[in-house]
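The structure that follows is given in the form of structure tokens.
Yeah, one chain of the complex is gone here, protein chain that is, but the others are all in their spots.
So, chain A:
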């Protein structure tokens, strides 16, 4: 399946070139995945996503890749870049310090085609932990104020509210690599986000959901999830703090 192509037209004099290896796999036709190689010119600021879009524009429009915002906000373009889960729009080729850039679909997610993966399980587990405030008085009546919080109370969870559901943490998790029923670091970190929110009253129901053999107890604190998070969410910290609630160290 390998092929090497390059753009023949004139480029900027500062442009360098790399070999971009793109994983190609269509589950409907292919038995196994293979790589296609492309010679790509890049500048200091060129991102991996831009290089992939260059390939789509000049060489092979059939490369399947999911992207949207191109500014590390939507979390759509998560993939394995040179062996590690990263956002393609947030990763510059010049920062990879390699003449060969390999892009593959995220691990631990079923592949739709090429670099695009299914997010159903991530969204299901996210939904399972009830990612919303639970209170008896959800609806505000007129002339009542908002649910007030002190800055200290906001600090307890705001880091975890930065999650963009890109799935990189689930892709890096060693438990997710072998346990298809594991709820995963993304959902567990979000469980902490709501449990730690002073406005929320659904702590007991959430803790009951994750108190499962495939729930929070399957995390073994390898910390890989936190190392790949592009938004600094630190799911490993959230999971350990959540265990504090489960074990009665926190209230």
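By our rule, contacts are C-beta pairs under 8 Å (C-beta built on N, C-alpha and C of every residue); 3 or more make two chains touch, one makes a residue touch a chain; residues count from 1.
By our rule, contacts and distances are computed from a predicted model.
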Undisplayed chain, where the name is taken from the UniProt record, one of "Succinate dehydrogenase", "Electron transfer flavoprotein subunit alpha", "2-oxoacid:ferredoxin oxidoreductase subunit beta" or "(4Fe-4S)-binding protein": "Succinate dehydrogenase"
Residue in contact with the excluded chain [from A:61, A:145 or A:220]: A:220
Residue of A:15, A:74, A:134 or A:177 touching the missing chain in the full complex: A:177
Touching the absent chain when the full complex is considered, from A:73, A:149, A:162 or A:198: A:162
On chain A, residues whose C-beta touches the chain left out of the figure: 27, 83-84, 105, 107-111, 117, 155-160, 162, 172, 174-178, 180, 196, 220-224, 226-234, 236-238, 240-241, 243-244, 247, 249-250
